[in-house]
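All protein chains of the complex are present and in place, except for one that has been dropped.
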Amino acid sequence: MVDGVLVLDKEIVVPGQELAEGMDFLPGSNVLRDGNKLIATKLGLVQISNRLVKLVPLVGGYFPKKGDMVIGKIASISTSGWRVDFGWPFEALLSIREVSNSYIPVNGIEDMIKIYNFDDAVIVLIINVFGNKIIDVSTKAPGLRKLGPGRLVKIEASKVPRVIGKQGSMINMIKEYTNCKVLVGQNGLVWLSGPDIESELLAVKVIKKIEDESHVSGLTDRIKAFFEEKK
Amino acid sequence: MVYDKRFDGRKFDQLREVDAKIGVIPNATGSAMFRIGKTIAIAAVYAPKPLFPQFLQNDERGVLKCEYNMVAFSGSGERVRPGPSRRSKELSLVIEKALMPVLDLKEYANCAVDVNIELVQTDAGTRCAGICAASLALADAGISMSDLISAVAVGRIEDKIVLDVNKEEEDYEKGMADIAVAYSLRLDKITLLQADGELTKEQLKRVIEMAKFGCNKIREVQIKALKDKFMVK
Partner (left out) sequence: MKNSIKEHLFNLYGKGMHIDGRRLDEYREISIEYGISAKSAEGSARVKIGKTEVIVGIKLDLGEPFPDRPNEGSIIVNTELRPICSWKYESGPPGTDSIELSRVVDRAIREAHYLDFKKLCITPGEKIWMVFIDIYPLNDDGNLFDASALAALAALMDTKMPALIDGVIDYKQKTDKGLPLKKDIPVSCTIVYCDGYMIIDPTTEEEQFIDARLTIGFLDNGNICALQKGGDVGLSEEELMKIVELAERKTIELRKYLK
């Protein structure tokens, strides 16, 4: 172990736990410096590379960020836009201008409903966040749209990167083995649609398994083995 | 009159059996059960939640809202009438103050972080059990914390300082002093201190030492419970 480091790399640590001692260490995300010591501020996996000590949380909710794609439901409609509930205390605004690059004639609410209706599930892009309260979203970019028939599964936001995998490796494996269409929102909502219920339930099971074992190394291989067994 | 043997036979610096479990309420962002002796507290954190009325919203950080409640059948004698009482409102407030010093709620600006504590069975030390459960639930919810908070009730019975009083000791017929203490080991700071009864200054010092000792033992159980969440089944 490196001098001054008090924990193992990829060890599970708790808030308040001392991770390293020495002024030449740098606190990364979810790590604070208290005098000479670096302290964990969340329950998670510590990652040490050279003198940088950071923490990947294994728990915790989603915080909206510009550039994130999130899945939500249309909560209200006006003639200037829609409000989207994506599991945050404040609803996002999808303005009529952010739906298409071409002009959309709108004569009343009925025209708005034809585009997105109450309770429709949608995948949107966050284009602006201000003070947690104002969240502007858009469906202009490719892939953003109203979601077709399927189910919504809620996962912990902290597990989203594992469910997607490096460059989509994990999510692609899930799609391949289950023949399901899968879309993962950064907010932890996953939309799934499969050829039959068995495929969908298998996808749900695997996603839950990834959530439970996200902190254990070799996850990709284990999931692959899990699928091979099920064949 | 000398209190040289505790009613339940424990040593003066001995805690009752302590047990904690994380993630007991699936709907919540974070949750925990904490049991000390026969006192059982369950805490759930729901975060972030909308905060109303609007004037309460703080655009620099989230607002912690703690609620302590005893279920109707948790009292030692008669049924506890459901609903807030002066006592439960006071305890909700002191519990909130006990947790705040270690919390960083910047990420939750303009929102609320709700902590709901229910006492399912009580045998003294309820606010302390509530704090221990809440601290675990906050960690389980991924709230940024500079330390865990542990809490325990210490008693002065006759001239003895006893750790983790139970109801029988609380009801000692000659009277006693009952002191609730919440503590952060890393910060070495006391975040809750309430005392009922008479104490000399010297006794207070001994009470604090005993409380720190007890809190540190409880902290070990809390840490283990958090790590156990990730034991692969």
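Note that the chains are named A and B in the order they appear, and that numbering of residues resets to 1 at the start of each chain.
Note that in this section a residue touches a chain if its C-beta (ideal position, glycine included) is under 8 Å from a C-beta of that chain, and two chains touch if they have at least 3 such contacts.
For clarity, every value in this text was computed on a predicted model and none was experimentally measured.
Screening B:57, B:116, B:135 or B:184 against the full complex identifies B:116 as the residue touching the chain left out. Checked against the full complex, the candidates B:67, B:96 or B:140 give a single residue touching the omitted chain, namely B:67.
One chain of the complex is left out; on subunit A, the residues touching it are 73, 117-121, 146-152, 193, 197-198, 201.
Seen from subunit B, the chain kept out of the figure touches residues 24-28, 38, 40, 42, 44, 46, 49, 67, 69, 71-79, 82-84, 114, 116-118, 120-123.
One rule holds for everything that comes next: only the chains that are shown with their structure count from here on.
Subunit A meets subunit B in the complex at residues 12, 14-18, 30, 32, 34, 39, 41-43, 57-61, 63, 88-90, 131-133, 158, 212-213, 215-216. The touching residues of subunit B, when paired with subunit A in their complex, are 29-30, 47-51, 57, 59, 102, 104, 107-112, 139-148, 184-186, 223, 226-227, 229-230, 232-233.
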